[in-house]
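The complex is shown incomplete by one protein chain, all other protein chains being positioned as in the whole.
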Amino acid sequence: MDTDQLIEQLIPIFKDVLDNDDIKLTAQTTAEDIEEWDSLSHIELTVAIERHFKIRFAAKEIQNWKNVGDLLDSISLKIN
Amino acid sequence: MCAFLLIVIFFDLVIGKVMAHFYFKQISGWEYFTRYAIEETKADLLIFGASRAQKQHIPAIFEDSTNIDSYNVGKDDVSILYSYALLKSVLKRYTPKVIILDFENKGFVQSAVSYEVLSCLLPFYKTHPELKETIEMRSPFEKYKLLSSIYPYNSLIIKIIAGNTTFYTKGKKEDKGYIPLDGKLNRSPYVVNLSTPNFEIDSVKVEQYQLFINDCKKRNIKLFIVRSPYYFKTIGLDSSISLAKTIAAKNNIDFLDYSTNELFLKSPQLFNDTIHVNTTGATIFSAMLASDIKKRLANK
Partner (left out) sequence: MIFNSVAFILFFVVTLLLYYCLPLKYRWWWIIATGVFFYCYANPVYIIVPLFIATVTYIAALQMQKAATEKKATSIYLLAIITNIGLLVFFKYTNFFTNTFIDVFNLFNSSNVKVSNPFLLNIAAPLGISYITFQAIGYLIEIKKGNHEAEKHLGHFTAYLLFFPKIIAGPVERAHNFLPQLKAIKPLQYDDISIGIKQFIWGLFKKLVVADRLSIYVNAVYNNYEHHSGITLLVTAIFYLFQMYADFSGYTDMALGLARMMGFNLTQNFNRPLFAKSITEFWRKWHISLSTWFADYFYNPIAIKKRDWGKWSIVYASFTTFIVLGFWHGANWTFIIFGAMHGLLLSIEFFTRKSRKDFRKKIPAWFNSITGIAFTCGYFALSLIFFRADTVTEALNILRKIITLEGRFFLVDPPTLLLSLVVIGIMYLIEFKKEFFNSAFTFSENNNWLVRSLFYSFLLIMILLTGVFDGGQFIYFQF
């Protein structure tokens, strides 16, 4: 799966967890760009993403994501 | 940066002058009484001390008994440090005939409050050189803080505003410095051990006490040191009182101790609280003391 397809799958997850229908994501998006994305909802997002892709991240990975791009890289590694 | 400092200095001078102006114009309140004591009173019988002096000695009664114009210059929370400074400024203006110094338990004990409360003298720093030494006891940096014109009036702004009105109802001028209390106790006295804990003595206070005595003797003022009534029974001796009595005796000064007077220890209704009598109590005590003093004055 390439980056765009991954983002396509992520957007509904973000919209659902963060309860915001206007979310748009790019590889450069960070938590600062989205009001509802904070350390609390971050955990919820992580769990939702893990469940959707049926993968499991390491704690170290989760703490190191700086933007959506990093998140996508982690996902790619796990599903390929 | 220099311009900034100049602006600060300018406002400091201007506002300082305004504060001084209204400070000295006060017509009511504690600061008014302080100023009156330092600059105005000309009474021939003065009562010095802290709150126990202020609330237990009635000038009118002394006047009735001795026929000497009397005034009470006692002030809350002060110590011998303040009393001696006040004496110096009084003696600069005139010589009273009789002085009563109300001396308390723990009167010589080390206490930061005794120095903090000397802030009431700050407004007089520039105009009363005799107070300089006492004021500078507050801290080694006091004279630098006093370069500011506002500093002497620190924390007083609300009080000064109120003092310029008749807002303060406690302390009527006709009471001549006496502050009446109207509470009443209703129990038997506690027992207090005066010798514990062992507090450290402030040698500066002892020295000022001796100087107080010296200055009175030099000017031929009849000095009476008084330990007024307390509403508790005691075990042991208060070290300050013992020392004060010793020094008084050495200088041939009468030290009159009313703290063990049976009448007061049996009469809770004469007391507002453990360490202050109420108006009735003050009337009785002042009469007793006045008569005692009258006799001693006649004998001398």
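Per-chain residue numbering starts at 1, and chain names A and B are given in the order in which the chains are listed.
In the analysis below, a contact is a pair of C-beta atoms (placed from the backbone, for glycine too) under 8 Å apart; a residue touches a chain by one contact, two chains touch by 3 or more.
Every value quoted in this text rests on a predicted model; they were computed, and no experiment measured them.
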item: Selected residue (touches chain absent from view) among B:Arg93, B:Lys145 or B:Lys250; value: B:Lys145
item: Touch with the omitted chain, as defined above, among B:Phe62, B:Tyr153, B:Tyr178 or B:Tyr209; value: B:Tyr153
item: Sites on chain A contacted by the missing partner chain, in the whole complex; value: 19, 38-40, 43-44, 46-47, 59-60, 62-64
item: Residue numbers in chain B that touch the chain omitted from display; value: 1, 3-4, 7-8, 11-12, 15, 19, 112, 116, 119, 139, 141, 144-145, 148, 150-151, 153-155, 157-159, 162
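The rule is short, and it goes like this: only the chains that are shown with their structure count from here on.
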item: For chain A paired with chain B, centre-to-centre distance based on mean C-alpha positions, whole Å; value: 75
